Structure formats: C-alpha cells, structure tokens
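Single-structure report; data block below.
Removed from the display is one protein chain of the complex; every other protein chain stays in position.
Moving on to chain A:
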Amino acid sequence: MSADRPATLAAWLRTRSDAQLGALLAARPDVARPAPSDVVALASRLAVPVSVDRALDELDAATLQVLDVVLLAGTDGVDAADLPAALPEVPDEVLAGAVERLTTRALLWGDEVLHAPDPVRRSVRHPAGLGRRAAELRVPLPADLPAALAELGAEERDVLERLAGDRPVGHLPDTGSEAASPARRLLQRGLLARIDALNVELPREIALLLRGAQPYGPPRSRPEPDVVRRDPAVVDRQAAGAAMESVGRIGELLSLLEEEPAGLLRSGGVGVRDQKRLARALHVTEPEAAWLLELAFAAGLLDVGGPHRDEWLPTRAFDLWREQDLPDRWATLAGGWLATVRLPALAGQRDVAGKAVNALSPDLVRHTAPAIRRSALAALAEYPAGSGVGAEDLVAVLRWRTPRRADRLAPVPDLLAEGARLGVLVGGVLSTGGRGLLTAGEDGAADAMRGLLPEPVDHVLAQPDLSLIAPGPLVAELADTLTVVADVESSGGATVFRVSEASVRRALDSGWSATDLHDFFARASRTPVPQALDFLVDDVARQHGRLRVGAIESYVRSDDHGLLSQVLNDRRTAGAELRRLAPGVLVSGLGADEVLDVLREAGYAPAGESSGGAVLTRPPARPRAAGRRPGGTGPQAPRPLTEAELAATVREVRAGDAALAARRGEAVRQVPGVTTAGTLELLSRAVREGVPVWLGYVDAQGSGSQRIVAPVSLAGGFLQGYDERRGESRTFAVHRITSVALVEEGDAAPPL
C-alpha cells in the first residue's frame, strides 16, 4: 500500500473533487442538512446507521453484489482490478457502474483499493446471503466438511441448499420437541447454528462449499420480463370503461351515505354491518364495497362528520366533485389513490390478533404506500405506450431494483389490481390516463382521459314497464332528482331507474306534488311518458296524505257546534290559541290547564277530560318532578381481575422497579432526552456487544413502561429483544423509546 493513499474515509473524502462531493450530497441528501462543518463531520454523518441503511436501500441487486465482494474479502480493502475475477459472469460495464455508484455514495471509498466503512459492514447483515463464520457462531465444524456434507440425506441437503441461497437464517419448523426434522438433525450434527429459540443460521463455510464456483451467488443481472404488448387504443378504451365504472360507483356510494351515513367505529373505520348494507345496495361484493369506501376517502370525498363526529359522510368536496365532468371526477379519484398512505387491500384481512381489519380503519395506514405505488407505476411507465409487464414480473423487477426493500413489495400486486379497477392500467399496461397521472398529476390524468369518456346526457327514456333509462352518465342535477323519484336498478354505462309506488311516495313525502312529477317526467323523458306512469303517480298521489298527523297539546270539544264557534270567535279566548280541526273539535298548542284557565276566565264552564273521556273534576295533576324509577340497578361492582391480569400487573411492577434500580446504579450511563442518532448508536452498540439495555418505552396505547431488554437485532426502526422480567420476546419501535441506557456488566438487576 503506497503512502500517498488516503488512510481514512475522511482523508479520502478530502481527495474527492467538488463535483464528486456534490454528487455524494445529492445521492445522500440526509447528510447535507444542516451543512456539516467539515469533512470529519461529514464522514461521521455518513457513518450514521440510519443514513447508511437508507443509502443501501436504494441500491439495486447488481450493485449490492459488488459491495458484497468487498465486504467478504478477507483483507481490509479490495483492489478494484480484482473485482472482475470475483464476479466473472458480470459484464465489465455493470461492474464499473456499480463501483461508481458505491463510491459516489461513499459506501465504498478509495480509488484503486476499495474499502468498506464500518457502518456499511454492520448494515449489511448477510453479505451475499452468507451467514457468519462458524467461529463467530460458535459452531465447531467437522474436520472434513465435504465428507460430512456428502453423507447427508437428501432432506438435510435440501435444507442446507436452501439456506445457502439468499438467506442464511431460517425458522425451525414447529414440529414439537421430539420430532426430528431435517433442520434439527443438522443442528445436532453441528452443521447449523442456533441463534435463538426459533431461528438457525448456516455457517459461511458450509454455504461457500455448497456454492462452489459462485461464492457470491449467481450474477444479479437485471431481470428481463416478458413484455406485454397491447393496442394502446384498446387499452385506453378499457381503462375508460373502468374509469366510468369507478366514478359511477363512487357517486352511488356517496349518495347512499348521504341518505344514511355509516357509523364510525370506536376503533375508527366502518362497521361490517354498514359495509354489508352498502354492498347490498350497490350490488357489489363486500371487498368491493370496502375498496370504494377507501377510494372515496382517499379522494377526500368521504370523511367523518355529523353532529357528534361519529358518522362517515360525504364531504363538501363531494358537492363540487359531482358537478365536475367525468374526466375531472376520475382524476380526483386517481390522484387521491396515488397519494394515499392507506392500503385498501388490507381491509378485511386479519391482523396478528386474528381480527379482521375494517375498511377506513387507521390500521390500514402504511406510510410507505405512496412511494411503493409511485415506484411501481414509474417502473411500468418506463415501457413505451401499449406495453408493460404482468404483476409478478413487475415485482421481480422492483425486487431487483431495491432488494433491501423487497419486504415492502408485498402489496404491489394488490396495488396494481386497484390501479386496474380505476383504469390507471389495464392488464399490466399503463393507460394514457395513468401516464398523465404519473407525469402531470390530476390535470394530466383528466386531460388524457378527456375524449375517452362520454359526455353526460340530460334526458332519460321512459318505458311502459315503469323503468327510466338514462343512456349515459347523467348531469348532476337530473341524477339528484331521479334518485328521489325512482330507484336505481342497474348502473354502469347507463343507469336504469325504476319508478315504483314506494319511490313516488318518497317523492311526495319530500314535497313534490303530482303535477310536479308529471311535469318532471314529461320534461326529462325523451320518449312519450307512458300512460302507466301517469296512472301510477295519480294513484299514489290520491292515497298520499289522506291521513294527517300533527302535534297538539290539548283539545276543546263539544257537541254544540254553535258554542264552539262562539268560543273561537271570542276575543277573550285568543290567549288559548285555539283553531278548528274538525266540526266539534278545537285544538290548541297550549296545555290543558292553560286552556281551561283561559276559558274559565272568559266566563265559560269547561270541564277537563281524561284520555278515556271521563270528566275530571280536579286539575289534571299537581306539579311533580320526574322521579327515578324504583328498582333500577345500583352501580355495578367492578369486574374482578383475572389471574393472568394479576400476574401481568405484578411482572410490570417488578420490571419497572428493577429498571429503576438499574438506572440508579452508578454504572448505568443514561442518555437523557430523545436523540434518534444517539439512541440508535447506543442500541446498535448494545446489539453488537450483547449488553442489556434499560428502556423507557411508550407503547401504542400511550402507556409508558420501563424495562430491561436484552437486544437481539435492530433493523428498520425496530429493536427486537428479550424482556427477561416479563419473560417475553418482543419488538420495540425505536421512535417510541423515550430514553435508553446501557446496563453495564456486573450491575445485574436485583433478583426477583
């Protein structure tokens, strides 16, 4: 190694040109703000694990494979010239590109000799999918490894081959203790290492032996999936069909909710019963109804409202939305969907506790969703118009692009299916509308869809079987009116309404007169109004309102009609607010006592009457407060605690105690406040050194606890560890950790 080569990352950074440093900051923007004071500060920021993880997450599989070569080299530093020999099947330009990408991001440093910074080493848990060395795993390997492997049975060999693939860690099958699964037999032979109760790891040496000529695994070249090609015009037409369908359905759904809002569950979301009701009314399946609810919510057309904020109601935006033309309405839906942080496909699936997740529930939020959605669509958009790839192939491409984020790709097929329902894509091919959405947002989407969607119609065809057919999407005003006077029977490109006795009655109830209805039908229908429809309206109108219902407080009756007329015309009784309801009956909005008083004062001789018609000689009642009903149950005794709850409470108390004691001990270093970097540094150190940590933790329900945890792993913002006091292994979200401290050796918490 020549003397003028930089010896550290900071020194190497100093040798980089301004442009190269600029590229570094552009590629890793998280280290750029606030501006680092000097190269040393920059280097230390580059070493922050979160930043390293982020940078690595964005690399594709081919680049990571090159990094693996450097990480696995026995020496510190690999000569760039040696790389082609290590990966003979990878083309040179791919290698050069990979090295360029890695050095630009300072994930490797050095010019001829490439070095990997320590944080990068730590961040890559299983370079090239290889486990740790047998020595690190504390597994004594057989002296003659090839011979030991040769005498294995097919099953065992199969297990080893699998672990020698991408992931050296595997779950032990849950077969009970006595059953000897191949993995357990391998454990006994010392060919696998147990890393905790459930998982085993394959020592690196064995994997390398199995891999033979390809120690770094097969070359990770970009997958070249079969391209689906379809006529763009056909794609657009089918997308338009889906778009129309979606817009129509959302309109119907929200009109239904307008009439009868869905209740808000205490846990958020819409209840199963409401969802069923909507599905039935819309003639769709329940998952479909859930999707529509989610879509309406994502587009801002549906939200929680009502006087008690406990109902799902259409928003004000819905009123504007329905007035817009179809392309704009569609663009709003598609835009809302693209940006939503929710995964509608999760609705109805069971969560870890086995409970089905309700539509619109907060459990559906995944903050990575918009990024995944966009990256999936962007990958499709790279294909020219009229071509694309199937869902599985797309997932393969995305997995190659960001292998470290492969676990996030699970929702991709569902996302694509949703896109297809909306008309953003058709059979793996982006529609023009979908492209517009991706490149120019909602306006672009609307513009691309314009011309494909029909113009709204302003008339219906009335038929003798009392159906009204709107031969296309209706203008908003007519659609509103029709939903009052008729029931929707079938929807889609057209809408079939049916006028029935019930619907006419509904219209009359909401203030229409028979004449209004006749006029409306005559105006709205392009065909002559069938006689049967006019008859129906008249028939119902004749029956309507023959019974009248109103509220009064008291009445005055007499067989002497003359007397009643006299009372009614008497100026002195004006205070009683009497009016004639029918011959022989006057009514008043005032109470019986008051009316009696007024009449008596005016010189009449009225008598009170009971509800049965008997004359009351005494005033109706003396004033009384409404008392409590006797026999009501008193306050109920609290439910006794179960044994399990008692035990859990005791464990919690003791764990808190112990943690407090541990913290008070002088040997414990406490990091006050919440500094993510500091917390992470401490935690990763704890993981590395296997030192227990003291945690102040606030769980998802907001209750705080203090615990001592033996950390196992730290990844993706989650700390996994074993809480000895509570006897459970669990996952802690790093952002919920309020404070953390190392518990030094020898300062074990007091025994229970």
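Just so we're on the same page, a residue touches a chain if its C-beta (ideal position, glycine included) is under 8 Å from a C-beta of that chain, and two chains touch if they have at least 3 such contacts; residues count from 1.
Criterion: contacts and distances are computed from a predicted model.
Entry comment: the absent subunit's protein name, as recorded by UniProt, is "DNA 3'-5' helicase", drawn from "Spermidine/putrescine ABC transporter substrate-binding protein", "Glutathione transport system permease protein GsiD", "Tryptophan synthase alpha chain" or "DNA 3'-5' helicase". Residue A:G427 is the one among A:G348, A:G427 or A:G589 that touches the chain not shown. Screening A:S491, A:S554 or A:T679 against the full complex identifies A:S491 as the residue touching the chain left out. Among A:E58, A:E245 or A:E258, only A:E245 touches the chain left out of the display.
Considering the full assembly, A:P454 is the residue among A:P218, A:P362 or A:P454 that touches the omitted chain.
Annotation for chain A: contacts to the undisplayed chain at residues 237-245, 248-249, 283, 420-421, 426-427, 451-454, 461, 463-467, 469, 471-472, 490-494, 496, 501, 527, 530-532, 535-536, 539, 543.
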